[in-house]
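As you look at this complex, bear in mind that one protein chain is not there, while each of the others sits in place.
Per-chain numbering from 1; labels A, B, C, D and E assigned in written order.
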Amino acid sequence: MLLHLSTWTEVEAYLQQSQGIIIPIGSTEQHGPTGLIGTDAICAEAISRGVGDATAAMVAPTINVGMALHHTAFPGTISFRPSTLILVIRDHITCLAKFGFTKFYFINGHGGNIATMKAAFSETYAHLEDLKINNCQQVQCQVANWFMCGSVYKLAKELYGDQEGSHATPSEVALTQYVYPEAIKKAPLSSEVASGHKIYGAADFRSRYPDGRMGSNPDLATPEHGKRFYDLAVEELSKGYLEFVS
Amino acid sequence: MLLHLSTWTEVEAYLQQSQGIIIPIGSTEQHGPTGLIGTDAICAEAISRGVGDATAAMVAPTINVGMALHHTAFPGTISFRPSTLILVIRDHITCLAKFGFTKFYFINGHGGNIATMKAAFSETYAHLEDLKINNCQQVQCQVANWFMCGSVYKLAKELYGDQEGSHATPSEVALTQYVYPEAIKKAPLSSEVASGHKIYGAADFRSRYPDGRMGSNPDLATPEHGKRFYDLAVEELSKGYLEFVS
Amino acid sequence: MLLHLSTWTEVEAYLQQSQGIIIPIGSTEQHGPTGLIGTDAICAEAISRGVGDATAAMVAPTINVGMALHHTAFPGTISFRPSTLILVIRDHITCLAKFGFTKFYFINGHGGNIATMKAAFSETYAHLEDLKINNCQQVQCQVANWFMCGSVYKLAKELYGDQEGSHATPSEVALTQYVYPEAIKKAPLSSEVASGHKIYGAADFRSRYPDGRMGSNPDLATPEHGKRFYDLAVEELSKGYLEFVS
Amino acid sequence: MLLHLSTWTEVEAYLQQSQGIIIPIGSTEQHGPTGLIGTDAICAEAISRGVGDATAAMVAPTINVGMALHHTAFPGTISFRPSTLILVIRDHITCLAKFGFTKFYFINGHGGNIATMKAAFSETYAHLEDLKINNCQQVQCQVANWFMCGSVYKLAKELYGDQEGSHATPSEVALTQYVYPEAIKKAPLSSEVASGHKIYGAADFRSRYPDGRMGSNPDLATPEHGKRFYDLAVEELSKGYLEFVS
Amino acid sequence: MLLHLSTWTEVEAYLQQSQGIIIPIGSTEQHGPTGLIGTDAICAEAISRGVGDATAAMVAPTINVGMALHHTAFPGTISFRPSTLILVIRDHITCLAKFGFTKFYFINGHGGNIATMKAAFSETYAHLEDLKINNCQQVQCQVANWFMCGSVYKLAKELYGDQEGSHATPSEVALTQYVYPEAIKKAPLSSEVASGHKIYGAADFRSRYPDGRMGSNPDLATPEHGKRFYDLAVEELSKGYLEFVS
Partner (left out) sequence: MLLHLSTWTEVEAYLQQSQGIIIPIGSTEQHGPTGLIGTDAICAEAISRGVGDATAAMVAPTINVGMALHHTAFPGTISFRPSTLILVIRDHITCLAKFGFTKFYFINGHGGNIATMKAAFSETYAHLEDLKINNCQQVQCQVANWFMCGSVYKLAKELYGDQEGSHATPSEVALTQYVYPEAIKKAPLSSEVASGHKIYGAADFRSRYPDGRMGSNPDLATPEHGKRFYDLAVEELSKGYLEFVS
């Protein structure tokens, strides 16, 4: 059940039976020479909808932009400051909590969002308490990173071994290929790829990871792999969601 | 050309020939008993993509949530505070301006966004100047409201006369029916509909507009109408965009 | 009844019979080679006091500085960031709403304030609701732009035709001449005056409008015209205020 | 020379010979049963204009609202949060510093503003340095409290002794009577007046100072006294200003 | 009783008998060629603990960093922006006030903190009222500057006369020598020392006070003096605290 394709009366009815909602959150950031800039939002959105279908959960519109400041030396990246993203998340939750939603399940496509999301949750719990919103003590938020699902991780290792890397990975690229087969990109990829450097500022990142990849070989990705990742993530996160709301 | 389906190298190439970008901005808010909560984002996104196709312009991911505080007494509405939305827009423009984008064409689906968007543009011009970003003096932002296109307005009057109203209008509902025919909603609509009240706070709004409509009869909408609105808006805003970037 | 010339006990008594207040808001910005930097505040203040007299309404002190970032390449302009002005307006309304004022009628002298004022009203309605202030649902704010009064507009067209322009207009200059006849300025004005450019950042504005005027010929202004504009605005806005508070 | 009655070209010329500016800052707050709510702004403005005349200094529009949170339990008081006032002052100085003003002389009418003003100055020096504004190292701000002038203090003691008190004082009331003889208020004043309590929150303040006065007897004020205070303050602060800018 | 060496159950028990707490606040800033960067925090902390022992008061952890922007041209200085320090203080008080603490006695080691602290107190009183915290009207905050104790001032004048100066003073240096005899520093000090300049921005400060001292001769300091200052400050502030909480 997609919030943006629902009416307010349908939401009202939904709230009679469930107080849970899935919020997909991605990022708009470079993913190497062949990865889509929207990769993280695409994956989070597709999986969220799959989980929503499987669990009859409400799915909110996707937060397309996240915390990707370290990618901002590559054209096309859009990032919120952490302080902005905290407000973005706070405003989402606050609005929905006033209607009675209490279980916020964020399906996340971007590792760089996690820290700020957790900070935002803490900020928001205190904010809701300040506002004395009904049931504010029942409000619970959870980050569910599809790429950290055990089943996903295992498959990625099987298929790609060390070439999975940690950014612009074949697994996430595969998933976008499955969702958008019309947008599969090809470009020469150096077989040598940087890896192992810590992440600091944007200029530093680009100097260490000149083409944007972090230890990955996205050439290995196929739409068929993508479907397998999708199915695994949907299955695992559906269980995760049901556990969370129960 | 959709930013989220592009790679960073494609963006880099695009910037060689154009510094323009279209940013769809909508809202996630009640649209009466039969209008979709995502109506404003859906319309802005669809039309933006149409304009992008027609003009070979880059289209950014949609800002799905806008300034809809006055709708927040209806379940399902998500709104940013104006102060949050200013930061959201500032962060979008700042990131993109650093890469060389200078012409920001916001295709907007929600009247309630306009004031805050304009405030955000002013805030951002000064911010870019503070940052001494290259070419910051060339940065220009424009709001393009599809629903205020002359041709759209004329057709709406022809088709619906006074029953167009000003929120949950048949024209915007029609456009969502065209885009999402699978999500056409039916519900009994009182033939009496409130209209003419000014907009203040959320509780006041709901007391004056009990079912969320403002003087409109969305029952008149059809997907065929939606296509006509879509075509007109795309045509008119494509001209608008080309003029803006030229 | 001027708030700054009243005592708190007088305000307390006033609140027994009315919950309305007029807040003049202007700007401190260049108005071309002969227009006063305080033009917008002077006009808003004078008209507000006239309306206050005509309607027995309380008039707050003038907010002398507004949102004029686009004029900040001309010496003497002082502007708030939109984010600052939102707080300024929020603090004004919040203080007064706690005492029981519910009808805030902002008589505005500057077009550039409108967007930020509307954003501020939305921000404030939500803020008051968060604070659970008594009667917060009755709080209503309205922008009343004296220069957009029908009668004022009509007279300006009659007197000046196209030479009215849109900034440093003869109508507003005339009004300041009526209020401050001792401060009528003369300077050579080029007969060619820029017009028709959209407004973006401050440096861009100055490059397009080198002497600060936008399509106007303030040489046509006279104090006698000013009195006529004043009378029309006071009459029309007095009606507007009474309607608003009734 | 009043900024609001000047043109931008006059400001440009002024800056050739002086980089100093006087900014009157007051407050809009209760001043007991007979003191005007605008007392602090009225005094600061009148004296600033006197100093401006005496020294040929530019005088900015008055900041009418200050930090008066502790008076907000009395109807009619309008106060900025300190965090808002910091931004208000920062925006004033930043705009003017960009044009070349470097000496900011704040003539202040309200003791409650002082702490926040000093905080704002520190915030602003660092802000200007961040912005790398030309001559930002020359920018200097000073608080000049008219009511703390030695000559004013001496006269107040002579005329009123202990009945001067510390809020709604006969000296400030006298000054407003001199400036606005048409707004002299009379009301029965209890001969017992609270004094000596420290200032904390608004409700606490009102409980300790039930009629708003702090140890003062404003009945002693006369317009003639007001003129003497005015003259002394203008003389002393004119010297202060000239020293400051030299 | 030190908060950081207590358990939460001990705090709970303490609150049954007292609602007072001492919060030491210092600064991390240059103190001339021989003064410790932590001088202000060291003094505030030591004296706070002495007062806590003498009065059985709870002592919170030291706020080690304060408002020292004007010292930031000297290596090693760490300063909050005033706007940051306001939030720091607000968060401290808000947390503690929710448990029932109402009397906040800030023992302060740095003159530069005073203005921002007072602004923070005002901001916080209003914040607590917004939150409708129980007993928020009883919350009272006080700044107690050890270096402004009458007895301390008198001894400093006796021992050092004019060479006490106003920053990197022998009295504060002596106190740190008493607390940290192992960290007594020696360096050649010019016998000429700048004094009498007002404080503006950081670069200006360093240009006027090249070695960081303001009119002081810290060479006169001894640990024995330090003990005397310590004893006097503890005695005087213990009385101050007891008066404050009674």
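Following the convention adopted for this analysis, a residue touches a chain if its C-beta (ideal position, glycine included) is under 8 Å from a C-beta of that chain, and two chains touch if they have at least 3 such contacts.
These numbers were taken from a predicted model, which means no experiment stands behind them.
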Tell me which residue among E:54, E:87 or E:131 touches the hidden chain in the full complex. E:87
Given A:25, A:95, A:136 or A:193, the residue that touches the chain left out of view is A:136
Pick out which of E:65, E:143, E:199 or E:234 touches the chain that's been left out of the picture. E:65
Contact with the hidden chain (one of A:161, A:181 or A:201): A:201
Interface residues of chain E (partner: the chain not displayed): 2-12, 15, 28, 30-38, 41-42, 60-65, 72, 74-81, 83-84, 87-88, 91-92, 95-96, 98-100, 180, 183, 185, 187, 212
Tell me, which residues in chain A touch the chain that this view leaves out? 67, 69-70, 72, 81-83, 86, 112, 114-123, 125-126, 128-129, 136-142, 198, 200-204, 207
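Assume only the chains that are shown with their structure count from here on.
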Centre-to-centre distance between chain B and chain A (centres being mean Cα positions), rounded to whole Å: 24
Among all residues of chain E, which ones touch two or more of the remaining chains? 132
